[in-house]
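Heads up: the structure comes next, in structure tokens.
A single protein chain has been removed from this complex, and every other one stays in its place.
Which chain is which? They are A, B and C, in the order written, and residues in each are numbered from 1.
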Amino acid sequence: MFELSLHARQTLKQVTERVQQQIIPLEQPFAQAMANPDRGWQLMPELETLKLDCREKGLWNLFMPVKEYGAGFSNYEYALMAEAMGHSLLAPEVFNCNAPDTGNMEVLVHYGSQLQQEQWLKPLLRGDIRSAFCMTEPEVASSDATNMQATAQIQGNEVVLNGRKWWSTGIGHPNCRMLIFMGLTFPEAPKHQQHSMVLVPRDHPGVKIERLLSVFGSRHLPQGHGEVSFDNVRLPLGAIIAGPGRGFEIAQGRLGPGRIHHAMRAIGAAERLLKMMIERGIHRRAFGKPLIDLGGNRERIANHRMAIDQARLLCLHTARLIDNQGIKAAICEVAQIKVVAANLMQQVADDAIQMHGGAGVDDSLPLAEFWAGGRVLRIADGPDEVHRATIAKLELKKYGHL
Amino acid sequence: MFELSLHARQTLKQVTERVQQQIIPLEQPFAQAMANPDRGWQLMPELETLKLDCREKGLWNLFMPVKEYGAGFSNYEYALMAEAMGHSLLAPEVFNCNAPDTGNMEVLVHYGSQLQQEQWLKPLLRGDIRSAFCMTEPEVASSDATNMQATAQIQGNEVVLNGRKWWSTGIGHPNCRMLIFMGLTFPEAPKHQQHSMVLVPRDHPGVKIERLLSVFGSRHLPQGHGEVSFDNVRLPLGAIIAGPGRGFEIAQGRLGPGRIHHAMRAIGAAERLLKMMIERGIHRRAFGKPLIDLGGNRERIANHRMAIDQARLLCLHTARLIDNQGIKAAICEVAQIKVVAANLMQQVADDAIQMHGGAGVDDSLPLAEFWAGGRVLRIADGPDEVHRATIAKLELKKYGHL
Amino acid sequence: MFELSLHARQTLKQVTERVQQQIIPLEQPFAQAMANPDRGWQLMPELETLKLDCREKGLWNLFMPVKEYGAGFSNYEYALMAEAMGHSLLAPEVFNCNAPDTGNMEVLVHYGSQLQQEQWLKPLLRGDIRSAFCMTEPEVASSDATNMQATAQIQGNEVVLNGRKWWSTGIGHPNCRMLIFMGLTFPEAPKHQQHSMVLVPRDHPGVKIERLLSVFGSRHLPQGHGEVSFDNVRLPLGAIIAGPGRGFEIAQGRLGPGRIHHAMRAIGAAERLLKMMIERGIHRRAFGKPLIDLGGNRERIANHRMAIDQARLLCLHTARLIDNQGIKAAICEVAQIKVVAANLMQQVADDAIQMHGGAGVDDSLPLAEFWAGGRVLRIADGPDEVHRATIAKLELKKYGHL
Partner (left out) sequence: MFELSLHARQTLKQVTERVQQQIIPLEQPFAQAMANPDRGWQLMPELETLKLDCREKGLWNLFMPVKEYGAGFSNYEYALMAEAMGHSLLAPEVFNCNAPDTGNMEVLVHYGSQLQQEQWLKPLLRGDIRSAFCMTEPEVASSDATNMQATAQIQGNEVVLNGRKWWSTGIGHPNCRMLIFMGLTFPEAPKHQQHSMVLVPRDHPGVKIERLLSVFGSRHLPQGHGEVSFDNVRLPLGAIIAGPGRGFEIAQGRLGPGRIHHAMRAIGAAERLLKMMIERGIHRRAFGKPLIDLGGNRERIANHRMAIDQARLLCLHTARLIDNQGIKAAICEVAQIKVVAANLMQQVADDAIQMHGGAGVDDSLPLAEFWAGGRVLRIADGPDEVHRATIAKLELKKYGHL
């Protein structure tokens, strides 16, 4: 809707072309490779080659708004690129725009010490290593973050980590070298000043990947999600990001733009799914007609078009609001796009699957994986219910009702 | 989202203030007056006074994009004013922005001869008279406009009208003086060149209001909707707008911006309804709590906030598209907003009614009337199904599937 | 599903025939008569004749389970007749099965003194008079009945009524002679022993009909709903039903079977609406096809068939549960049918309206009136939300969660 700079326009075009012409064709070979138990958890050479080429061509770190470290696009500009990447689940990593590395890099840019940046930010920016983020815990409802039980206690000149985390995304990646851990440091402090974030080398003593979780049967290869135990993990105080007790402050800053990325990728996914749904509906026939012309299928196409277009406009509006007025002005909108985009992606995926019949649930097409991605997005980074509660709270606040 | 001109911003502010401070307080007295069978179908003096004042202050003909005839706002600018007017069902007429007069005036500006403009456009622009639009027919499915059966036959230097129309909105208004009739002239011509639009004085011989229709029990006072018979209504050829056979061409041009108006008013209505829902939910208590804090009520507030914000963005985007690229570039978007806004208005009204309990269905509050307005909007100007079919058709066209 | 007795089977057949052949044909003349402001609030002679005939033939008081006073059918048997009556909004009164008279008669049978029965029950059973029920109040959320503010104070040998009621159904009927009032007698007693029910002649001093309410524009002629003020209405203690403080006990007993009646009528209405929807869809054509064969219309037919069949089974199951195990065993099921049937009726009505286009919202067809009936049923006798809360409460109780 708004004019893009020439650079953004050109980059968007290149990202779109690469996704459509180079990455999507790799989906099926990738799925086959991952289905092979002897090949899982390994990198796919074709994707690695693409990645190197993107890095060389400057199609790299597109998410990073700070020019010194990356592409320097606005949220609005990057949102459109995130949508383009959303068309394939394999795309984000190719442009070094993969969660949770993106959020972790942003944290290091804004809160990392020079040493921390040297050690972790640089290799992440180059894509030489990957990272994980360890916040959610199995034993408590993480929708209420103050429930967190893991600890990051300060003992002398060390910080000592204990507890169990799960949904530690990225930890299964062969190149994962670092994880950010969040735990309780000051139980007596005000609610949002109790926790610290700590940088932990993946192979540090006391860190143990208990198991790798599945998402509706998928291992989300190659990054994976882990359940990780921390047993007296001892690190120097310099491993704490921005100082003890600032965990929540960092977490909040980390989430806003990240939700734009997630939401726009979900919208890109929805476009891809709608496309697959239509193509299947046009080419398969039953009862003498293309499926698309039977029953309420055209109505469903129209409904998805309306939903996608509205979700995109909401998301771009939010991105621009953040660009112009900062994240705090956009709290309601950020909560909205989180709910809207995840549900959209799940819903379009569900109908696309239905149009494919049996072919829709097997892993030879990416439909089931897309569906799972949308479904889990309704839980990850705060479930729908928490975001709806936020939206309602802000609405009622206008009327003085707390 | 986009910058408004100073004039637009100031006008929007004034419209908003008048609606909230002067018009909404008249709703209840108006409802009481209309409920009185001896008072129905008459004008309310307080509203007439407001109207005169708006005309004097230039808060008038805000919908008219052609500066020579009215305010000269863009579709985008007027859309925001239409939303402000949508907060009250009484508001549009106060600013001389009431359908179907608005569409009729646009038709006369774009297609009317000098004589036609002199006779009908001028008094309409001044608000001295009102008008009706006679297209829909009781005997055929009007969703398919080519079904139309009424005729406008050319006999010598006269055009002769025969047939029966209904949902002729505005015909009950005490000041209604003219109606635009659409009928079949050239049955053998290509499908969209068969019909003519004719200007008919309301009291012309052969025009008979058979009855006034109700919309869920409401007569939609004071304008009303009529079932009208035309029995050999004879008019000079000069009464035909733009020449015989151009009816569809005119109808198409008439609808696009009109749908923006309708949709934005529906969004304004939805905001008002959400406000009423919240205020009731905060102030009524049951089981020891404000209703708003019971069950899923807060979720419903959040869902409505998300739906309204998305619908508004879609509508403003469409308005801007029309402003920048013309109505033909926005066919899909116009169909979308028609479906989205009408369903939104109905849905929020339904939940607002539920929150009010018995008070929600009676006519002492405008809730039932708003609901009926939203419900009928899902039928008027093409039912949901036709617009969904259009959206799907345009989507499938991208894939070469016709 | 279960075998009916010969008597029940024959009665059901006769009720069905009368509704279809004699009552439905009167709907349109009735609507026209009621639309005439000089004719409203009067009885329609044709209906009165039918009524007398039904009384003579014993098609009368079919709802009354106690043989001494009426037909003596089980809830299961009467449920099927209620469905048959639900096909027309005019039908119940013809068989003297109209709310709130039915509930009022049941109350008098079970709780009325001999004198009360003589004075009010007999003429009600004969259909000579009608009655109203005054419980809901405008100033409080009636979903929580303990909110009730009206008072029925005992002063010496009189009970004195004060307060304001609304949605007093039946009070507009020309033959209404009596109303049952519920008010607070013992503010200090346990919550469900505070209120009394009192029999009040409609024309008693201090009883004033402030206005007649509308339901989406309909006055629900000829019975109507009133807002009624009670200003020091003094009655002898003998006017109290079953003794002071027993109001809630009576109200509870009154509602269970009444909800079966409402629900089954709603299901009958849904069947009628589906029929109208299909007939319209078959006979109207657009774009070269019957409407029913366009878009998702057949899917909607299938969805309604599934919903209706399930709702009926649930309702019949509930009726039988009450017959076999009493109302207390069926609390959850009664709450379920209330929600299910009302929403079903509203939903089918909405789609039937859509299939009719403009003809669906005007009062020349009963669609809008049916819709309004379904809509208001989601509020009357406890809103959806209260019944959902009951269902959830009973479900969670199984797990010990209160």
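Assume a residue touches a chain if its C-beta (ideal position, glycine included) is under 8 Å from a C-beta of that chain, and two chains touch if they have at least 3 such contacts.
Here the structure is a predicted model, which means the values were calculated and not measured.
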| item | value |
| --- | --- |
| Touch criterion as defined above, residue of C:Ala91, C:Ala251, C:Val340 or C:Val361 at the omitted chain | C:Val340 |
| Touching the absent chain when the full complex is considered, from A:Leu213, A:Ala319 or A:Leu396 | A:Leu213 |
| Residue touching the undisplayed chain, where the options are A:Leu124, A:Ala372 or A:Leu396 | A:Ala372 |
| Positions on chain C contacted by the hidden chain, ascending | 1, 274, 278-279, 282, 290, 292, 298-299, 301-303, 305-306, 309-311, 313-314, 317, 320, 332-333, 336, 339-340, 385, 387-393, 395-396, 399, 401 |
| Residues from chain B at the interface with the omitted partner, ascending | 295-296, 298-299 |
| Chain A residues touching the omitted chain (full complex) | 37, 136, 138, 140-144, 147, 166-167, 213-218, 284-287, 291, 294-295, 297, 350, 353-354, 357-363, 368, 371-372, 375-376, 378-380, 383-385, 388-389 |
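Note that only the chains that are shown with their structure count from here on.
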| item | value |
| --- | --- |
| Greatest separation from chain B - chain, by CA centre | A |
| Rounded Å distance, chain B centre to chain C centre (Cα mean) | 37 |
| Interchain centroid distance [CA atoms averaged], chain A/chain C, Å | 54 |
| Numbers and ranges of chain B residues touching at least 2 other chains | 385, 388-389 |
